[in-house]
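A single protein chain has been omitted from the complex, and every remaining protein chain is retained in its original position.
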């Protein structure tokens, strides 16, 4: 089978600001589904747009580490370490990033980015160490799954009343990654 | 350096029921910290105890797939798939497991086990595909991190008022994995 | 393709004692052939039953490390290190395991478990670091292969007369793993 | 050892245009030497500046695939496939990339980027699938090594006279990656 | 730290016939212990000498596949597949190899080489897919370990009397790999 340049290429993939969603972000991921030549090569790339005060909400990538750099604006970013002996148990590590700063989110850890500027959008480029990194938006997966997770389970896990869980599950959980 | 059998051994590791925590479970993980001979070998094992109506709350393992079998009692278990095109977007896959049933939780996905029996405890053995799988209890990492994640960020991500977040962050988030 | 919970599940896989074979054991392995969702995930699980004085005879897993815990009874277990400079050349490392003890058999090394109790059976759960670990029972592979290995070769390798090899090859070598 | 955010962060890493070298480019790579938290995580990121008519000359990354997107300007990019049966032997695959286009250079293959615009600079972000991808600028490694490769060998390999090789080896081969 | 060519080099490693051992072979392995530059690179190489009627007796490499080519003489070689469903259960695959023939022994499977010529020696080069492949000579590991494996276990596993095992364990099991 003859290969050609189109197998390794995606035009106009990451150039334009995209309309942001309800929480104020839009992730455009270019992975092996868009570029078949990425198969077995262990990498993908994304552009992320942030509205003023928008966020890419707490999420994980089950199969990839992410390295991010800011192209425009300012981002407040962070991740939480896993359950482990002190002093690193559930530690929240955060930074305010300006243009050109680089930050790393290790594989599988919960992380987010937030644009603290009330007036200006922000833009970042993120690279991920998998041809198909996956994304799990925490609130959506926990409260917006189909079918819903039992409210008995979630009420106890989150230390709230069942009707709080029911209320959360009744919200609209818009997809914000693919 | 001479090796010996103690490098590959942990006595009385998984034999006894352990006192369960606030949400009704106790995970006893034997990984490379307990058995140094596991270094580079890509596996670890755990016993999980569940009180009546207890749960091992929604969590992920950032570096391992888990395969679980029930030793005693009954468990309602499930995981949520990642954000991806339909028909598999944030799909909740669940089963009721009886003694000897086997279930798999793929690497990095949010999963839980719940003991639906109000009178009897349950016990499971779980194996994980890493010498140091890590564990992230979702509620603890999101609401119980140190320092806390900004309530602005969490309020928007979870579609609740900031004072709900503040209330959640004020709870006691007991560690339930190591 | 839509996934569902049955792709990650095997009912009644490991609950019941199985009839043991000629050497007094029975290995029930749940791997990717039983649970297709294990594909690429690097783990599998087994229950092993041991008759009184039964054994899981010397064998290797060509593609996996094993971690084992005893559920019932007592096991005398061990493995032999590979050919390497002293002090670790062909060293036999062994332990007597009781309920809840954990032991590791590193990838590819010859190991066995033996139930020293003349009256009571034993049961163990073992996890393996591959979706398809493979098993090579040494005596069966050496003396029970199809076709047979040349008795010239085996006589010299085992430092016995050819008729001893012929006698061994004439025995019934019952399969005891899959 | 306590981790902190600085282990995963590099300030002002990729924000500013850098002075380009003799061939009109400048690669600023952020790898595990700049961000220690990248250890074992399999990814790094770079900014590449191109002068008008500048190039990032033919080179390879011995341990990484690269995925690149253009931030400003236009780039003519390409790679050459390896020696293999037709129709893919030493095939040159190329594209003109505009802002937001994405292109992949598979691990170990010779590739380059060239800014065809005589008046405007260009800028790209590239991600690499290794914490330490390495870079081998072909001309520099072949003609600018220390000590020099025998001119007998190079003359025959490149089908030129030895004095052509000697002349090439006498040039100044400025480093253009780290 | 400055690297130099000696880190990637071993002089006179594989040139000369070596005195063969009791079973008529001698394996000279060049791995990361002899060439430190092999660290993390996943390969090693060996020369094997065979006396007339000599053999490299049944053994496994716990961490490597082997690919072998004959330099001089003739070899009868084979391996036994693992325990698996028919038609591939404990199947013995063999070939007579002449000079320049190539054969593969997959990772962890029991294999041997035998020189069927009563008058002439044979020589092979073998490459292994690990910087430290390990070798387990079956007879030596089973009957010549230190300390010895229980004769109760071995008698049952090999379907022989305990005094046969005792006799075997009393032999001299010369090391024939390192």
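Chains: A, B, C, D and E, in written order; residue numbering restarts at 1 for each.
We adopt the following convention: a residue touches a chain if its C-beta (ideal position, glycine included) is under 8 Å from a C-beta of that chain, and two chains touch if they have at least 3 such contacts.
Predicted model, so just to flag it, every value in this text is computed and none were measured.
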Displayed chains contacted by the hidden chain, counting the whole assembly: D, E
Touch with the omitted chain, as defined above, among E:44, E:140 or E:159: E:44
Footprint left on chain E by the chain that the document does not show: 2-5, 8-16, 30, 34-35, 37-38, 41-45, 47, 65-67, 69, 71, 78-79, 81, 87-88, 91, 93-95, 98-107, 125, 127-129
Chain D residues that touch the omitted chain in the full complex: 23-24, 55, 57-58, 60-63, 76, 78, 80, 82-85, 89-92, 106-110, 112, 114, 134-150, 152-154, 156-160, 164, 168, 171, 173, 175-178
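In this text, only the chains that are shown with their structure count from here on.
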Centroid-based (C-alpha) most distant chain relative to chain D: C
Inter-centroid spacing, chain E versus chain C (mean Cα positions, whole Å): 22
Interchain centroid distance [CA atoms averaged], chain A/chain C, Å: 43
Two or more partner chains touched - positions in chain C: 78, 91, 106-107
Pairs of chains in contact (touch as defined earlier), listed by label: A-B, A-D, B-C, C-E
